[in-house]
Each structure stands twice: as C-alpha cells, then as structure tokens.
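What follows is a single structure, written as structure tokens, with notes after it.
Only one protein chain is missing from this complex, and each of the others stays in its spot.
Per-chain residue numbering starts at 1, and chain names A, B and C are given in the order in which the chains are listed.
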Amino acid sequence: MRIHEYEAKKLFREFKIPIPRGGLATSPGEAHRVAEEIGLPVTIKAQVLVGGRGKAGGIKFAEDLGEVRELSCELLDMDIKGYKVESILVEEKLEIERELYLGVTIDGSRGCPIVMVSSEGGVEIEETARNCPEKIFSREVKPSQGLRAYQARKLAKKLGFKGKPMLQLAGVISSLYQVFKSYDALMAEINPLVMTRREDLIAADGVLEIDDSALFRHPELGIEAQDRIPDELEREARKIGVSYVNMDGDIGLICSGAGLGMATMDMIREKMKPANFLETGGGMTRELMAGALRVVLKKGNLKAVFINIYGGINPIHEGAKGIADVVREENVKIPIVAKALGNLQEETWETLQGVGIKVVKETQTARAIEQLFRTLEKGCG
Amino acid sequence: MRIHEYEAKKLFREFKIPIPRGGLATSPGEAHRVAEEIGLPVTIKAQVLVGGRGKAGGIKFAEDLGEVRELSCELLDMDIKGYKVESILVEEKLEIERELYLGVTIDGSRGCPIVMVSSEGGVEIEETARNCPEKIFSREVKPSQGLRAYQARKLAKKLGFKGKPMLQLAGVISSLYQVFKSYDALMAEINPLVMTRREDLIAADGVLEIDDSALFRHPELGIEAQDRIPDELEREARKIGVSYVNMDGDIGLICSGAGLGMATMDMIREKMKPANFLETGGGMTRELMAGALRVVLKKGNLKAVFINIYGGINPIHEGAKGIADVVREENVKIPIVAKALGNLQEETWETLQGVGIKVVKETQTARAIEQLFRTLEKGCG
Amino acid sequence: MSILVKADTKVVVHGITGRIGNRQTRLMLDYGTKISAGVTPGRGGEEVWGVPVYDSVSEVIEEHSIDASLVFVPAPFAKDTCFEAMEAGVKLIVLITEHVPVHDAMEIRAMANAEEAVVIGPTTPGIIYPGKMKIGIMPGNMFCPGNVGLISRSGTLTYEIAGNLCDMGIGQSTAVGMGADPVVCTSLTQLLHMFEEDEETHLVVIVGEVGGTEEEKAAQYIKREMKKPVVAYIAGQSVPPGKRMGHAGAIVERGMGSAQSKVRVLKEAGVKVAERPTEVSELVKSILRRGL
Partner (left out) sequence: MSILVKADTKVVVHGITGRIGNRQTRLMLDYGTKISAGVTPGRGGEEVWGVPVYDSVSEVIEEHSIDASLVFVPAPFAKDTCFEAMEAGVKLIVLITEHVPVHDAMEIRAMANAEEAVVIGPTTPGIIYPGKMKIGIMPGNMFCPGNVGLISRSGTLTYEIAGNLCDMGIGQSTAVGMGADPVVCTSLTQLLHMFEEDEETHLVVIVGEVGGTEEEKAAQYIKREMKKPVVAYIAGQSVPPGKRMGHAGAIVERGMGSAQSKVRVLKEAGVKVAERPTEVSELVKSILRRGL
C-alpha cells in the first residue's frame, strides 16, 4: 500500500531526514495561507497515490500569492491517471544544485533488502537503470542486521562525496533504511534528494510503500489499507477479503488462486474480455463467496459469470452455498458457468446445479471456457 | 540509573504489561482525590530510588479516605535509607492469589541478558536464590536476537502454568524483555507479579535500572541521570563529569581510575578514614580537575587531601594546573599530598610543587600514603 | 524416490487446533501422511483426530521423532513458529500461511540459510508425493504417482495442471508449491536442482507467473546445468502492467518480471513453453514419448 507524499515525508522527518518547509492544503485558501507562512516562491504538488505525477502536470511553481490560488485551484480540479486530486502539498521552492536518487526496496530473488543510490536523480532514473546501470550503486542488507553506518558511508562515497557532505548523505541513507525497516516497507524512495546551492541535502519527494500484510504492526499509522483503494468495487472487495481488479470487459470472473485466475483470464481473452479479476484467497466461507459474487454482479452489463475454484485449503462446498444464496436472492438471470474440483467436489456440484449453474466437471479450464463460449453463442441463460 | 516505580510502570504499560489502577500524589489532598477516583481500599507506596522500602515501612494500606490522608501524610514525612519521600503512588489494593517473580538483567560473565522467573515472588526472593536456587528458572538471551515468544512460553511452563494463563504469563515475560531491551536497561524486574483471585496477572511493583551510558539514546524519557542523585555533592560531581561517593571520614581523595581509587582507599583506611571516593575518568582537563578539587573541599573539616593520578590517557600536566588554580584562588591551607606518574610527570610535579603541594615521586601509593600519615602526624600544613 | 520428503516422513502440524489445521490434518491422515504430533501453544494435552497436541516443539521432540513441520498458524505468528521449529532442529518446514509480512519472510529465509533448513513458502499449497503422502493442502485426487517433477508458484493452477497430466496418464514424482509472495524461502532454482538430482524424476514442469525474477534466474541454471527436459507455463500473459510502485522495483528487475520476459528467457534456455495450461500435458507427453 502506497501512502501519500506528505505522509511519507512526515515519517522521514521523524527519522531526521530533512524535508522542505511546507504544509498540506485541500483548498486554494489553505494553500494561500501555507504559502504566506513559508514565503514565496513555492512548489505545489498534487497528492495522488501514483507515480509519473510530474509528467502528468501534477507539479506547479508559483511566484506570487495570486498564482498560488490559481494553480491550487487547477490542481484540485485534476484527475491524474484516474486518481482524483484531493489535497495538495505547498512547499518552499528549493534552489537545486544537484539531484540524487536514494531507494530501498526488496530484492525478491535474493530475499533481502537492497539499498540503491545514484548521482543521476530525477525523473529519468529508470532510463539510467536501463541504459547506464553502472551509474546506480547498490548493496544488499542482511535483514536481521540492518544497514550499518559504515555501509551507508561506503555508498555515499561511491557517489563521489567527501568530508561533511559525505557524512550528511550517509546519514540520510541510514535514516531512509530505518524508515523502510521500522514501517515494514516494500519500498522507500527519495527521488530527487536535492543538494541545494548551500550544500544542504533535502528530500524533495518521498515515496513509501508499506506491506499490507504488516499493517497490523503499525496501528500508530492509523491507516486502513482498504481506505487507500480509489476504485469503489476494488475497495468493497477488499473489505470482504478478496482481491478484485476492475477491467474493461463483460465476463465476470471468480477464481480461487491468483495463478489459476490469471491463466483463466489469459484463456478468456482469446475470444472475450473479462470484466474483472477476482481471487478468493485461502479463507473461503459461504459468506465470502456470496460477497464476492455480489461485488462481481455490481458491475452492470455482464454477459456471464465464470467461476473456477479448487477445494484444497478452501471448503468449496461451503463457497458453493454462498453462490447459490446470491443466485436465488438476487434472481440472477445471466449464465453462470462453474468449474469446481478437489475436496468435496460432488457436494459442491450438487449445490451449484441446484440453482441452475452450468457445472463443468473436467480438469481442463480450457474446456470449461469453451463451454462458456458455447453457452453465450447459444444465447441461453 | 534507577527510575521511580511509577515511571517504570508507565513504561511497562506501554508494552502492555497490566499494572494496578492508580495515580501519583505529592500531597495528602492529591492522594485523597486518587483514592476517591479508583475506589477503596488502596495501597500507598513511597516513591524512593532504593530497594527494601516495604520492610522500612514505605508501603501502607488504607481502608477509608481518612486513613488515606493520614497515611499519606505519614509517608510524605518519611526518609527511607537516606532518601526523602517526595511522592507517593496510590493504587487499588490487589486481591492476591499468588506472587511470582520476573526479572531480566545482564549476566556479565556470560555477556548476555538473562531472564529469570520464579513462582516464589515477593520480598524473600533473594533468600530463595540462596537457599533454593532450583526454584528460580532462567535462560540466557542472544543479544542480537532477543527473547522469542516460544522461549517465553517455555519459561512460563517451567512455573507450572498451562493453557491461557501460561500464554498470559509468557506475554508478560516477553513484554518485560521488550522494556529491558528498548530502554537499554541493566535490570527490569516485576516483584511481585501478582496473580489475582480472578486469575489476572498484574505487575504490583516495578523496578527499572537504565544504563546511564545509553541515556543519549532515550531523549523521550526526559531524564538526566544527574537529577536522580540524591546526594548534593555527588550530583555536583556528576555535572562536572567525575564519579564521587560521599563517605564518613576526613581525608579528601582524588584519583584517576576506579581500581587505583579503591586500592588507595583500602590503604588509607588502614589508619584513617576517607571523606570521599573521587575518580576522574579518562577525560581530564584543567577545568575538570579544578572542579573536582572544589567539590572535595566543599565538605568541611577535612584534615588533608590526597591526590593519586596517572598520565596515561589523561594529560596530568593540565590537571595539575587546575589543582594549582584552586589552591591559589581558594587559599587552601590543609595539607595536600600528591602522587602523579606517567606521561609528562616532570611538568606535573613542577606545577604542583609550585603551590606548596607535597609531591611523592615513588611508584608505590603505599609510600605516598605513609607520607600523608607522616605529614598529618607532624601537624604541618 | 521423491524430493524433500519420503513416504514415512514424520510431520508435526503447527496450528493443528485451528479450523484449517484440524480439517487438513484429517485429509492428510487419510492420504497416508505420518503425523506424529500437533502444536498449539496453550492447548497442550488435547488431541486432534487422535494426534496428540503439545504446547511447543521442544516438548514434541522429547516424545516423537520429527522430520518436518507444517505451519498453519496465523500470519503474525509465522516467524516465531518457523524459528521455534528450526531451533528445535527441524530441517524441513512447509509454511502454508498467507499474508506473512515480507520482512518476516526475509528473516525466516535468512535463518533457514544459516541453519541449513529448507522452508517452502510462505503461501504455498505444500508438497505432495503422489499416492504416498502430502504435507500441505492440495487435494490428493488431482495428483497421481509418476516421473514428472512439478514446481509451481501458484496453488490451484498446479492442481489443474497435475490433473491434466493425470488425465493423460502422466504421474508426478513430487509436486511442490514454492509460493507466490515477493520473497519465498526456497527458490525455483533450488527446487530444479533437487529434481535434477532425483533419479525418479525424468522431466520437470514449471508453473510460473508474472512478477519477480525467479523464472529468469532459473533459466540461467537450466541453460548452464540441467540435463533433464523442462516444460513451463507462465500465467498472466494478458495481465496489464500493474500500477507502478515507484522506480525502485523497476531498477531491481531491470526490465525482467513480465510474462513475456519470462517466456523469452526460458525458451532461450531450451525450455518448452506452453501457451495455455492445457498445452503443458501435451508438451510433456510428446517429450516423454520421444523417450529420453
């Protein structure tokens, strides 16, 4: 779960990473007040949970208070990559001498955190990673040990820093790792870390992506992951406890298991378009499946629903009852094709067939999808 | 540095260790208000930085509000082992079913924390340790790893606990270790940990001894070690940066090094009595030595001052200047005998002799002390 | 033979008194798994389907011999449970639990390396030695004994592919779910190596998916060292690139991680890559028919 720039910066400051003076605003009037307080010129930045904001026009500079009002107004009216701008961060405009890149993330294949630094900070860092990987220095961190101060200094020296600025940069690197570790982050990033003309280092931007699975350890953040999902159906699904991704087709999908779900989607797309991706996880109950089907059906104009579930850890015979409940209660008319195999499959089939669901008993999902296609071609409900 | 019971309990509560309901009071009126709020009967406990308070009469029980006022008055007038009672803790009186002992401390010879539990909690625990050590269960903890939950459960089971009470006790043990680790403690202790008649575990008392050397890591505690020293001269010495222990004799003492200081004291005591123990540490400067001599002289009726210093890490030639400054400025009349050896000893001798200090140039402290004795027997200044 | 387990591997089930632990214990016993004991702190002394329950692993090993741990405990307790098992000397741990914090998974993996233990998971369906035993939650009826080694990042998709193989008369030597979390404790490459060394395995099937770089790393190993044929399927060909999570992930992966990248490097390493799950069993059959 990604948190907002202003939230990330607050946590950075707790760990003594210098951030620009500034304040959050949700109206042009508030932005005006913040700008007055910190002095002009200012940077005004849309607070959205998505990258590439700068290129999308989400960052403005204002020289006077009139401009502050005007540009704030403009930003607060924007949508960036589907995210509505609900607040803006008004900050002192920095006098930039250099832009550095600092990032901590997890290297899945090595199973440990990795710290990365580059003297080529700014929006082109990914291009640098592709074209000049030698300009990015990184080091693995032993998870139980953390990043030690001398290791941070070594990274700072790799960027050619010496003397006090080297110590200051090493301090920021250490602090960023501390933030990453303390808040169970998947990613902590400062891009750019600005060196001002007076040789101060300031985190001009901040990204922090927290592991949803670890939020229980951080009640102090007061954040519920589900509140951070902008799509309404995705948010609703999250509350039930299933993973849902809204898509642009018309075949509703319910699968148990992400791999099976993706494979199913790959095959449906050979001829049709899925309306969603939905994965139940391993905690299936009657209520969960009923809720999942309700969420899927909320999207209008579905041509059909395809269900593909396995009874491993999941009690599919219980899940089937939830499906049947909804079909009955909501008097579902569109065709539903289901493949359900594994533990207690016979009981499951019976329940589904009891409410008119077309059950495919073969192992191959491909066959079940062919059945779905045939059903729709025939036009029978 | 030991902190007060009420401070320790506040930290315990942060880590979810149950503590009795209650509040701090510095007057009988406040005690009355707390007792009214939490309900009667109550326990009233003197807050002093020393053990053995119970036996010294520092813990009272009050059945009604009149008694609360009366006993609070009594406690706030008390001195316990030389500590003036400045505040009292008023708490609900617990219905005690059993008393357990929990402690975490450092085993110096093994170089690691050690967790100890016993089902024989209460004031007699030291006797239990001496006479029935088999009733105390302990385990070492790897400092980089901490106490793991299953290790805490194993200790809880050793006390014969089962089921939910075992899990609860293990939780308190884990939390106590967390407190110990998080606050750089030398010792964290709950004695007794009370099991009430309703099978709840509550920390009836709490002791937390924090490593003075690690206080810089805990600005959140808002504690200055020097403020916790009841003796005025000891407090003043601490501010200068030297270790001072007030004693009952009349020979002032300044030594560099604790071992040398103790050996010197051992030898002085063969015939006379030291007025203090003072150890300069390794940060000697002209100012530090001047301050040290001033503190020593503050104690009236000294017969003489004995100085025993080595020039290893310490620039004794600088220290000597500080001594000379004070002798001159304060026109010191009592005899001072000094032994000073090591790096730059000649320069040091010259400075000391320049203000009339008797310098002994031999290696043996015993000889210098003999000189001190002779000087006093002769009665010359 | 099989990898990781034997027919008589003795298992301790952590979280045996929970809803899932209880149910899966019954299913494993029915399938033939030797379950020596269960552990649930605070529930020592109970029994689940005749299996004795203890408060801790150390109490179990006083009474029983144990080869493997199967972990069903809730995610916040997964790390402590794995540490407890490893400290008690257990060398194979199957960590079924979903939603284990990634920082915990990294610590578990580091301790497993230090202790020379194998931890499968988290978020794995487990290990099955078809017809003999299983340590996990996969439905036994989808698998059958044979000579194909199966490694999967998904749970349910594995069942489907195993079922397809069985329908064509092709059994499995062992099937292992490696888990699909950002950090898993045993890599695809490590598992490939075990199958390469296993005499009973003639061919290995990889069921991969979009994300991470496990398949890319494995391709290097296959190219360099593997003699046995490998067939793969990568789920998520049609998955649109997810919401970008800042630059750091992209820098680490350097253009790898997409389904397309995985398919390309696996093909370059000589792996037969199926377009859809169904094709896996056909590719396997044609290779086995040619006779190795």
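We take it that a residue touches a chain if its C-beta (ideal position, glycine included) is under 8 Å from a C-beta of that chain, and two chains touch if they have at least 3 such contacts.
Because the structure is a prediction, the values reported are computed rather than measured.
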Displayed chains in contact with the omitted chain are A, B
By the document's definition of touch, the residue of B:Lys55, B:Lys84 or B:Lys142 touching the omitted chain is B:Lys142
By the document's definition of touch, the residue of B:Arg130, B:Arg198 or B:Lys333 touching the omitted chain is B:Arg130
By the document's definition of touch, the residue of B:Ile106, B:Ile223 or B:Ile240 touching the omitted chain is B:Ile106
By the document's definition of touch, the residue of B:Asp211, B:Asp250, B:Glu287 or B:Glu347 touching the omitted chain is B:Asp211
Touching the unshown chain, subunit A contributes residues 148-150, 153-154, 157, 162-164, 166-167, 170
Residues of subunit B touching the missing chain are 2, 50-52, 101, 103-109, 111-114, 116, 125-126, 129-130, 133, 136, 142-144, 181, 184, 186-187, 189, 191, 207, 209, 211-214, 216-217, 255-260, 262-263, 265-267, 269, 281-283, 309-313, 315, 341-343, 363-366
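The rule is short, and it goes like this: only the chains that are shown with their structure count from here on.
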Expressed in whole Å, how far the mean CA point of subunit A lies from that of subunit C is 27
Between subunit A and subunit B, the Cα-mean centres are separated in Å by 52
The distance between the C-alpha centres of subunit B and subunit C, rounded to whole Å, is 55
